[in-house]
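Scroll down for the structure; my scribbles are underneath it.
With one protein chain removed, the remaining protein chains of the complex are shown where they sit.
Order of writing sets the labels: A, B and C. Residues in every chain begin at 1.
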Amino acid sequence: MANYYTPGTEEDRQWSVETLEDGRYQAVGPGGKSFIVDAFSPVAGRVHMLVDGKSWDMDAREIDGEIHVQWRGLTKNIKVLNDREKRMAVAGIGGSKAAGPELLSPMAGKVVAIKAQIGDEVKEGQVVLIIEAMKMENDLKAHRAGRIESVNVSAGEAVEVGTVLITIAE
Amino acid sequence: MANYYTPGTEEDRQWSVETLEDGRYQAVGPGGKSFIVDAFSPVAGRVHMLVDGKSWDMDAREIDGEIHVQWRGLTKNIKVLNDREKRMAVAGIGGSKAAGPELLSPMAGKVVAIKAQIGDEVKEGQVVLIIEAMKMENDLKAHRAGRIESVNVSAGEAVEVGTVLITIAE
Amino acid sequence: MFTKVLVANRGEIAVRIMRTLREMGIKSVAIYSEPDRESLLVRYADEAYCVGPAASAESYLRMDKIIAVAKESGAQAIHPGFGFLSERAPFSQACEDAGIVFIGPKPYAIEAMGNKTHARDLMLKAGVPLVPGSKSAIESADDALVVAKEMRFPVLIKAAAGGGGKGMRRVDRAEDFVAAFEGARREALSAFGNGDVYVEKYVLNPKHVEFQVLADSHGNCVHIFERDCSVQRRHQKITEEAPCSTLLPETRKRMGDVAIAAAQAVNYVGAGTIEFLLDENQDFYFLEMNTRLQVEHPITEMISGLDLVRLQLKIADGEKLPFTQDDLKARGHAIECRVYAEDPESNFMPSPGLLHYLSPPGGPWVREDTGVYSEATVSVHYDPMIAKLVVWGEDRDHAIGRMKRALSEYVISGIKTNVAFHLEMLDNEMLRAGTYSTDFVPALFAAREEVQPTEFDEIGELAAVIARHRQDEVVEKSGGSSTSTRASGPSNSWKNYGRFQQLRGLRLR
Partner (left out) sequence: MFTKVLVANRGEIAVRIMRTLREMGIKSVAIYSEPDRESLLVRYADEAYCVGPAASAESYLRMDKIIAVAKESGAQAIHPGFGFLSERAPFSQACEDAGIVFIGPKPYAIEAMGNKTHARDLMLKAGVPLVPGSKSAIESADDALVVAKEMRFPVLIKAAAGGGGKGMRRVDRAEDFVAAFEGARREALSAFGNGDVYVEKYVLNPKHVEFQVLADSHGNCVHIFERDCSVQRRHQKITEEAPCSTLLPETRKRMGDVAIAAAQAVNYVGAGTIEFLLDENQDFYFLEMNTRLQVEHPITEMISGLDLVRLQLKIADGEKLPFTQDDLKARGHAIECRVYAEDPESNFMPSPGLLHYLSPPGGPWVREDTGVYSEATVSVHYDPMIAKLVVWGEDRDHAIGRMKRALSEYVISGIKTNVAFHLEMLDNEMLRAGTYSTDFVPALFAAREEVQPTEFDEIGELAAVIARHRQDEVVEKSGGSSTSTRASGPSNSWKNYGRFQQLRGLRLR
């Protein structure tokens, strides 16, 4: 039997899974609810499950440390830790970060306008930058409230995904 | 540069391929004809080639030691040896077998009738056995002329792909 | 309307039915045999229950289990698809007895049409023209030979309980008759559990033309035009088209009327097909009625714009047909190619197995109905159909061009298929002219000329060599272990832009 942990509202949700002799799985969720799962992978990154007669044909694909689940157009990204990873997270190794001061670019593109200056007080959600990508202008908003500590790019500059654009001190 | 060998009518056909600095390939075929090939693999088992401006979007997939090539409905299976394999083949290791005495079942199914007995002289192509697969009767023909040496199955027996059905001595 | 329907079938037709169910907001319940656990139909369904092992008699034909699944899962109706239980009167009856709607005709109609000799008698009374033949099953080969000699060769031996070419033999000479008769009996017994066969006159150069009929439970019946299913191998259809290009409008009218009369003779309800032989003089003979959906129903759907499965559901739910005969208009031309795992060069021998890669065609007016997927297996236990490929075009030539395009896009790797053979047929003059008969496939083989070498012969070999070279390079780089050929795929090949420097200069021939 193995334990897994998914993020919960306050603390992680614990699951335990056991592979049965006939190849199926017995999973017990956070509320103690038990599932018998007959699963197979039609192709890498997909899992089909029969659970109590119901058929679930899903994508369940690990991308950048999260499992991306998809079913009939609905999506959900879930970070699943196993026991070892959970211990590491508790010990503070590889645990999830709190929102830092840095506003990172979510896209590759070109900075067309900067709407805030160093020292400005900004609200969370306030537009601080405009980036053009694929010929569309996209408003980038402050990810948290605070005071602009630094502006790391200038208008006309090309940025990549993850470029630090601005830092906001609380 | 590396050499490759494909089966020819009398002897193997030799190719040589060199990976150029820009990632393309220079291939020289048996007649000395030279090709510059800009190739990439869209997904495992497929290769797309630009050759002199022409676009070839193909399957080229190794299955059971042969490369199965497919393009717009046309197919072709080619055994390609590299230098090392060619030397082994010449030394008689892993070379191609001559047609043996054994007639193997090409399908899984059930023997419904045996049309030849031990000692019968049969012609190549003569029906010697009927196998039912997927509710259709399929005539199995002698793979070479000769005398039936043994009949290894009986009517009603289930057979698998590769089961020896009959042996024919020359 | 029903809220949950059980589909008592497998393969592409099960998926096709479930697609319509999902469109109508109806939950689908699949049943499956053990080897079908990983099939597309189980993946597609809302619910799925295993009903037994591979052998159909122990799974897809287990009426008791299937009805039990329907009741316990709360399905109000069962769609039988085609084959399996679709034409078994006792199953229609058992559903009725269990209070479950059978999406198909009443037991009486299935029974009446299911036994071919009985059906002949009924049709004769209804004034439907028939092919001359023995009126009932004959047990002795010698008796049958006498009948055959009387109506003169060629004759056709057919299974009384049959369908799909199983237990069917054409015999041209008296001396071949007895062996063929016995083979047909054996095949019929194995396929249908009933070895009865009968003998009929073989109509020379006929077309197989069939009419789609649709009848509601309020006494309304229409036909939705015809399908030409003359392209057959081993007495099974492989290419169908609608409309039939050689059928004259007045013959269409007459045949349509006869088709409706035939259906009404058994108080038919639901979708059914009346099969005819059409000879060169536009004379036609009733062959049989299939009291179910037909494999080739999509071409009728394409020219009529009607979803036949949806209409079956509405009829089963007691609705009236929402149109009259005059409302129905055919538009354009549709073709279906049945894509099989088989080897046309070895007498169409089945070649089931692992689909290493499957990439279906797409784009305008192309429809692929399939029950498999890339990296799935075409089961050795059942019919080796991979997919039905259907196209629609503004006219027949347009549709043929489109089908060739669609076939050229189809990639099926790892097993033998008839895709190249379909392409060959579509380029054949007889097919292009539309005048082919049911002897088309053997005639095509007989008239085959030596294949001319093509550019593919050279480039195909080059591709194999390049693929091998790229593979060896990966092995080399990874220090001898060949794990993934993907490593030399998209991501890495971008490191070197040199090739574009040269291409930018437009180095053309």
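Everything that follows uses one rule, which is that a contact is a pair of C-beta atoms (placed from the backbone, for glycine too) under 8 Å apart; a residue touches a chain by one contact, two chains touch by 3 or more.
Being a predicted model, the structure only gives us computed values, none of them experimental.
K.L.:
Which residue from B:53, B:100, B:125 or B:162 sits in contact with the chain not drawn here?
P.N.:
Checking each option in B:53, B:100, B:125 or B:162, the one touching the absent chain turns out to be B:53.
K.L.:
When the complex is taken as a whole, what residues of chain B touch the one chain not shown?
P.N.:
Given the touch definition above, chain B has residues 38, 40, 42-43, 48, 50, 53-55, 57 touching the missing chain.
K.L.:
Touching the hidden chain in the full complex, which residues of chain A are there? Just list them.
P.N.:
Answer for chain A: residues 2, 4, 6, 13, 15, 17, 19, 21-25, 27, 29, 35, 37-47, 49, 51-53, 56, 58-63, 67-76, 78, 80, 82, 106-108, 112, 132-139 touch the chain left out.
K.L.:
Can you list where chain C touches the absent chain?
P.N.:
So the residues of chain C touching the missing chain come out as 15-16, 19-20, 22-25, 34, 37-38, 49-53, 65, 68-69, 72-73, 298, 301, 305-307, 310, 331-332, 360, 362-370, 375-377, 392, 394, 398, 401-402, 404-405, 408, 483, 489-490, 493, 497, 500, 503-504, 506, 508-509.
The rule is simple: only the chains that are shown with their structure count from here on.
K.L.:
Rounded to a whole Å, what is the gap between the Cα centroids of chain A and chain B?
P.N.:
49
K.L.:
For chain A, give me the residues that contact two or more of the other chains.
P.N.:
none
K.L.:
Multi-chain contacts in chain C: which residues touch at least two other chains?
P.N.:
Correct list: empty.
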